[in-house]
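Note that one protein chain is taken out, while the other chains of the complex remain in position.
Lettered A, B and C in written order, each chain numbered from 1.
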Amino acid sequence: MNPAPAVKTLAIDGIDVSASSDQTILDAARENGISIPTLCHLDGLTEVGACRMCLVELKGSTRLQPACVTLVEEGMEVTTRTPRLEKYRRMVLELLFAERNHVCSVCVANNMCELQDQAKAHGVTHVRFPYRSPELPVDVSHERFALDHNRCILCTRCVRVCNEIEGAHTWDLLGRGVNSLLISDLHQPWGESDTCTSCGKCVQVCPTGALFDKSKVGGKVRKNPDFLSYLNEMREGLR
Amino acid sequence: MTLDELEQIANEVQAAKEKSPRALNVCVAAGCLSLHSDAIKSALEKEVQRTGVNCRVAGTGCMGLCSLGPLVNREPDGQLLKNVAEADAAEIVEKLESVPPERLLCSREQPFFQRQTAVVLENSGRINPEKIEEYIAAEGYQALVRALTEMAPAQIVQEVSKSGLRGRGGAGYPTGLKWGTVAKTIGTTKYVICNADEGDPGAFMDRSVLESDPHRVLEGMIVAGYAVGASQGYIYVRAEYPLAIKRLQAAIRDARRLGFLGSQICNAKFSFDIEIRIGGGAFVCGEETALIASIEGRRGTPRPRPPFPAQSGLWQMPTLINNVESFANIPTILRRGGEWYASLGTKKSKGTKVFALCGKVRNVGLIEVPMGTPLRQIIFEIGGGIPDGHRFKAVQTGGPSGGCIPEQSLDLPVDYESLKEVGSIMGSGGMIVMDDSACMVNVARYFMEFCMSESCGKCIPCRAGTAQMFELLTRMTSGTATPQDLELLEDLCDMVSSTSLCGLGQSAPNPVLSTLRYFREEYTEHIVDKHCRAGVCECNHLAEVSA
Amino acid sequence: MPITSKRPSLPSSDKRWRIVAGTMRRHGFAREALIETLHTVQEYFGYLDKPSLRFVAASLRVPLSQAYGVATFYHYFTLKPPGKHTCLVCLGTACYIKGAGQLLATAEASLNVKAGETTLDGNVSLVTARCIGSCSMAPAFIFDGETAGNVNENALRSKLAGWKN
Partner (left out) sequence: MSKPTLATVWLDGCSGCHMSILDMDERLVELSEQFDLVYSPLVDYKEFPAHVDIALIEGSVSSDEDDRKIRLVRAHTRVLVSLGDCAVTGNVPAMRNPIPVPELLDSVYKGNGLLQEQVPTHCLPTLLPRVRPVHEVVNVDVFVPGCPPSADTIFTIISELLAGRVPDVAALSRFGA
């Protein structure tokens, strides 16, 4: 048995809050109605701390810390919105838009996309960086779902949900760096995957139009990543 | 194994040497080996056999002055022979007793040798790296035996702390402090990892140490294992270093044979073993959490710290990670005392540092100098200055995470703090000298290309940011950049260094930032005048066409 | 899904598979042996193909996509059969400032391939390395496993010409 977590008090954006020592800054902030932007984070999946949208400033530290993996500490003074942080968040979004071909107007996720929402929320009206315009495939071999690499932001939510929740580990990443690519099994068409259970969890957690249900294209159907919290609650309730 | 037994082995080696005092030691480390020194060694062996003279022929590690290789060291007079060829074998053997031929003579009186202080490299080029007995004869494994029989783990940590040794991998974290943390952390199993994934292009210090004196690294690791309470060690070596791997494998086998590895080492209640893990060619695996992922058989992507490996490392256990040179310092520190080590170097950077001096400099090779030695002395005295009538322009330290240091900062004493002050870092020890034929924008682009293709791709700033910076730098070298592109580049440098997940991304902008700081006019020339003064970049061609 | 402890049988009677199996056995068929095992496969077969990845993944109970992800993450692994000869150009900093970029262009032009490719006749693979640690001999090449230092245009051309069928 782990010892019971201690209660810590800290200040987030000048508001005094209390949290238990096993909570992250992100948990504590959201519990108290303070929103911190995220992209790779999803309740119910392990954290990877990769998108850097949730970086916050800590008093007494020059280095920015990701709220999703940084545990609360006694006396911490967290600032979640500063001109510097906002500038970096806008740049993260700009980098994503320039990295692949996010053509919102013709995207299946138009108006139902977390990337698009974030761009609006952070006032990204244009992208200053040159568009890389890579040539990327679209995999429609699965009977129900499709994968459009043009819209993928490599957040790995699908990889994690498939591995951690469904237990299939159909997805992983190929290569590295800017050439990374989401793959199923041995880089084979999704429809020919030996391991995919067609559960559709990856589609539900995908923040953009990279993974989608073919039958719902243009149907203005929001994805439902919140099923994970429900699954977890059920699981914990059973324990 | 006891101290007496060690002495006995040393005496036997000594006796054999006295019986046959003459020897020709051929450098068979990578540098000379690439000039076929192995063939020279066999030629000398054949010649000795043919003439029947009493002379040993042996392969040794690096003698430092690689640009004059292949090198042969003659015993007992210690004469150094340079640029040796197979055809020289007969003459060398014939003149064993007399002065060697003038053209082969390499004076040890020159500053290259005189200005150095050997600690890590004390045995390099002097012992046969494939013979554990020779290492023992050079006082090897004494520190380990003493540590295990006479010292408590805490005392060892104290001694290392006293030495002031800081991580030689580049970041300069105090080694004693790291050891202390791992020692104090509770865990059912603890690990010691030696980071031999020397990834900086232009750096070959660790490779040379592993090839020339592998037991020194093993001894340092075993001592560390005892000090922190670990039972298993791993050496993570680059696959690109086959010779180092071969020598390490032999060294581990011999150390096991003599009981320096295994259970109840030196009859102490301490068991420790070391395994080699071969890397796969990923620079990011020099980052400790990525290296751990790689040893665990996964993609080498870093994870956010904390928790630090000292608390939760390999298989979530407390793990000590040091690089090759850090471990290689340990035997000498224990043998001669932490205070002695701390007497070398500067106030905040103690001891010596090994550098791989290369690029546009006369004496290319491996050197070891006390911390605080001025760069000018390293480049112009030890290095012999710039060849072919060119002018010095910059020296690059710290690899893709470092920066370019200009002429006006050459009197800087080399230590962690002052290098950081001028916008570079100590890094692992690569030191690349550039002359006026180098274009600094092109150099910045070269390093950015490196970082872009070595980025693991996990975090967005590093993955997409390095690709954008590379694109902007390419616009500059190809003559299509606008002044706004420079603004964008500077914005990205700030963003990528502030927001990236690991050290690779955080330091990726350094080569750009340091060249912008000292050579901004070259950027302006590329952007506004479409002119590259070094004549390296495409933009010149473009200007000619439009003129 | 039931957990089966049965390991797949060797893909063929080729003796090299036994060596591969030996590496896995030495590591107790643990998942973390993946990289070590892939090194063995590449050492003995020259490259990693899908059947070998499938075999190793199944033996170590590593998900297929993870095995593929690992094999493509590390530059040392190759998924294509190498040519009869291999010309490796070091692009380390010391080599680069001594003209390795130019030499690479020469090699690309004379072999009519891009870095990372193999000539159509399967004769020569042209590969690059980040740094082979032979900076003192810059620019350095590795021709068929043998390091060559201070390489110039002529030496390179004649080496490549010597490999022509």
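Miscellaneous remarks
Please note the rule applied: a residue touches a chain if its C-beta (ideal position, glycine included) is under 8 Å from a C-beta of that chain, and two chains touch if they have at least 3 such contacts.
If you're wondering where the values come from, they're calculated on a predicted model, not measured in any experiment.
All shown chains touched by the missing chain in the whole complex, by label: A. Contact with the chain that does not appear here is found for just one residue of A:T80, A:Q116 or A:S180, A:Q116.
In the complete assembly, the contact with the undisplayed chain comes from A:T125, out of A:T62, A:T125 or A:S215. In the full complex, chain A contacts the hidden chain through residues 97, 101-107, 110-111, 116, 119-120, 123-128, 130-131, 133-136.
Everything that follows uses one rule, which is that only the chains that are shown with their structure count from here on.
Computed centre separation for the pair chain A/chain B is 39 angstrom, with centres defined by C-alpha atoms.
Centre-to-centre spacing of chain A and chain C amounts to 35 Å, using the average Cα coordinate of each chain.
Residue positions of chain A touching 2 or more other chains, listed in rising order: 173, 175-176. Under the contact definition stated at the top, the residues of chain C that touch 2 or more other chains are 66, 69, 73. By the touch criterion given at the top, residues 282, 284, 299, 303-304, 452-461, 463-468, 471-472, 488, 491-492, 495, 498-501 of chain B touch chain A in their complex. Note for the complex: chain C touches chain A at residues 1, 50, 53-54, 63-69, 72-73. Against chain C, the residues of chain B that register as touching in their complex are 30-31, 33-35, 66-67, 69, 198-204, 207-208, 239-241, 277-283, 294-300, 356, 358-360, 364-366, 396, 399, 430, 432, 434, 438, 443, 446-447, 450, 454, 456.
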